[in-house]
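The following block contains the structure, expressed as structure tokens.
Certain chains of the assembly are absent from this excerpt, and the rest are unmoved.
Letters A and B mark the chains as written, and numbering starts fresh at 1 in each.
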Amino acid sequence: MDFAPDARSVELAAHARVFLDEHVLPAEPLLDAQLAETPGEWNVRPVVRDLQARARAEGLWNLFLPGEHGAGLSNLQYAPVAEVTGWSPRLAPAAFNCAAPDTGNMEVLHDFGTPAQQEQWLAPLLEARIRSAFCMTEPDVASSDATNIETSIRRDGDHYVITGRKWWSTGAMNPDAAVFIVMGKTDPDADRHRQQSMILVPRDAPGVRIVRPLTVFGYDDRDHGGHAEIAFEDVRVPAENIIGGEGDGFAIAQARLGPGRIHHCMRALGMAERALALAAARANERHAFGRALSEQGVIREWAAEGRIRLEALRLLVLKTAWLMDTVGNRRAMTEIQAIKIAVPRAAQSIIDRAIQVFGGAGVSADTPLAELYAAARCLRIADGPDEVHLSSLGRAELRVGAPR
Amino acid sequence: MDFAPDARSVELAAHARVFLDEHVLPAEPLLDAQLAETPGEWNVRPVVRDLQARARAEGLWNLFLPGEHGAGLSNLQYAPVAEVTGWSPRLAPAAFNCAAPDTGNMEVLHDFGTPAQQEQWLAPLLEARIRSAFCMTEPDVASSDATNIETSIRRDGDHYVITGRKWWSTGAMNPDAAVFIVMGKTDPDADRHRQQSMILVPRDAPGVRIVRPLTVFGYDDRDHGGHAEIAFEDVRVPAENIIGGEGDGFAIAQARLGPGRIHHCMRALGMAERALALAAARANERHAFGRALSEQGVIREWAAEGRIRLEALRLLVLKTAWLMDTVGNRRAMTEIQAIKIAVPRAAQSIIDRAIQVFGGAGVSADTPLAELYAAARCLRIADGPDEVHLSSLGRAELRVGAPR
């Protein structure tokens, strides 16, 4: 249970921090400007391309990916770096080619893809030449219950035919998102967790229709490809596009979600830290009723409460990373659920209070707070709502004979 | 302490409810469509004009305004009607000509305006021929402390010269907002609450510069004229544009804020009721893990908690209205502060849980919830942040000899 970041991790995090301060944070206004110039477009903006080139040149690239294809960091090593990227979720993860959903998709291809699949899709993703999307959630059912999934993947000779509707396919509005990993049912009569399969669907396959972009609290998240609703209308792909085999979909999803969830938590810590830092600066500079806000007891209490939550939860994230590294994602499931619930909630609360410190500026675009809030709020829904995880954790806790 | 709505109030609220169900709620998609068609414009959309014409014909018009110029309702009579309008804050208040900030501005003109000011500005506002804005908050200071205000209103012969910068001037992006009520200092050396004055500034006065629109979370609130930052650069207006006299600004602001705050609370109750109703419908129709969400204990608890809070707070709003009607706004200050703190917070919490019930749909534009959330959230900042009111209430409560 040694959570101390090793030398490589310390060095990378420090490097990332410098990169953040020198290149990423100053580039945020530039991103806004480029977005304002081309309001109808969803592709990656030049400022991101420039940051990517620089980051790659500096070795800050694919840090999320264990193994020889990526930087080879353990989860524990990656944690401090990922937290740094959370300070600027619109730019930093993309700059380092560590942005969801591409990270999870690369992991799937890395862990379960055939050599041909890897050559076709993983290689360009690792170089950020293309983007990808993950098509799991459906508009018509509660998708946290995988047995609800209605999209069908039907075998037809050498092909599979995909029919269904997905939404919240993050990044899919970006025309560079060349491939979609689609979850559907190959056998609705199989065991509960063997009904589902995953399949690779090229964006340009006939029958793929981008229905519309979705918004999140008014934001279209255009800077990272938005969130799409997609109709799959009798889309036909070669049988070799299946990932793993028929019935492996649920297991692959679980494997993908573990790292995905902890990455979100690592970044959420950074989001909350930035909110705390912004609030602290503001509280020192604003005065009301004869004192700086930082001298008001209530503001101090908020700052203390935020600090306490972050310190405790960061340790839980690190422990979870360490468990994933040492006993595997599956046996770290309980901890993953715990941080999946607790960290976004803490971030949401801390950002909300930072907004309150800023007043009107806090809800506007003059600070990153409102957009950070929206992002943190969504984490309580994405990858399964809090309530599903709480119920699962609680059931385990109440189980007769649960270890004490 | 009789809070029962009288016959007129019951009838008006029922009428408003029918109007809401038959005309307003069905018009929401139309508003979205019209907004989408003309993305660069800030003026009132045709759907609003149509609703206004119909509402006015039906007598649902200027219901907020006591006295002969308006419907002549008491605060208590108005409360149930205003709550109905909260179900559709983007359309219903405007449809009934009961939308902030015009309501508050009309009250100011009604209560403190000269006959000439009333003829020039109140008359067209009462007919919705023009819109208005209220310019109080400033970007550079904590404006909840009125002594911080930096805008100057300097007498120069028969004129006043206004210099300063305001923001969160709601509605001011709308080119039809023909007049701004501006708060500034005429005498920085006067007593704390006699430094400020209010003055009428026509939109087209030289030196008035609309700097930019502000966003709230990701929303630009284009449907009701947005929120503007405005520079007043040596703006010269006739001396008779002053409202009341020099030094009356703080008192007028206080007089304006009482009704403004309770109206916000009345509408916030309606916002929360709509969220509860939407969540209930969704919880009955969605199934996960073998049961409707409405059968899950946690969801039931949320619904119960929301209902309890709303029932208790509605009564406090009604009591406050009754006090304003019977002992005056000034002596109802404590209660106004209490609801100003408690109601938006309750609405925020109830809407947040409704979002959680909906999952992804809740944060998107497919439900009104995310936008309602943003509106409720802002109420904890607008007209003074919660913390200022809590501190003031707490000081009174702890005062030696406070009545028990």
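Rule of thumb we're sticking to: a residue touches a chain if its C-beta (ideal position, glycine included) is under 8 Å from a C-beta of that chain, and two chains touch if they have at least 3 such contacts.
What you see is a predicted model; the values in this text were computed from it and never measured.
In this structure file the homo-oligomer totals 4 copies of one chain sequence, with 2 depicted.
One rule holds for everything that comes next: only the chains that are shown with their structure count from here on.
Centre to centre, using the average C-alpha position, chain A and chain B are separated by 37 Å. Listed in rising order, the residues of chain A touching chain B in the complex are 137, 139, 141-142, 144-145, 148, 167-168, 214-220, 286-289, 293, 296, 298-299, 355-356, 359-366, 370-371, 373-374, 377-378, 380-382, 385-388, 390-391.
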